[in-house]
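Have a look at this one before I ask anything.
The complex appears here minus one protein chain, its other protein chains still in place.
Presenting chain A:
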Amino acid sequence: MVYKIDPDADRVYIDEFRKKPIGAHSPGLQRLLNIMRHDPSGRQVVLVCRKPFEEWVLGMMPPDRSQPIAIEDEPVFTDIESAEWEVFRRRWRAITGQDINMPLRD
């Protein structure tokens, strides 16, 4: 059976991700990410680059390619790590029902 995310036990990995969203992770965080990055609905969160190396927003790619990608106007990210953090927060909330009580940016 696929591991079920436990908001109490797995909360320890939130800070690890916050500090380094891209790169080597602990086995526990990697397991968490492998599960969080799967959406059984077939939808896919994507990072839409509006200006190379300057501006990104989030988008939602639908399962059916004939439907358009829904692109958000806000928030606008000026670095990829902040976008990774925002997606992590949203997924955590969707899976556990709990908010991560940390600001988007320090």
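Rule of thumb we're sticking to: a residue touches a chain if its C-beta (ideal position, glycine included) is under 8 Å from a C-beta of that chain, and two chains touch if they have at least 3 such contacts; residues count from 1.
Going forward, contacts and distances are computed from a predicted model.
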Chain not displayed: protein name in its UniProt record ("N,N-dimethylformamidase", "Ethanolamine ammonia-lyase large subunit", "Xanthine dehydrogenase family protein subunit M" or "Chemotaxis protein CheW"): "N,N-dimethylformamidase"
Listed residues A:11, A:37 or A:93, member touching the removed chain: A:37
Chain A, residues in touch with the chain not shown (by the definition above): 21-25, 27, 30, 33-34, 37-39, 42, 44-53, 55-56, 59, 61, 65, 68-69, 80, 83-84, 87
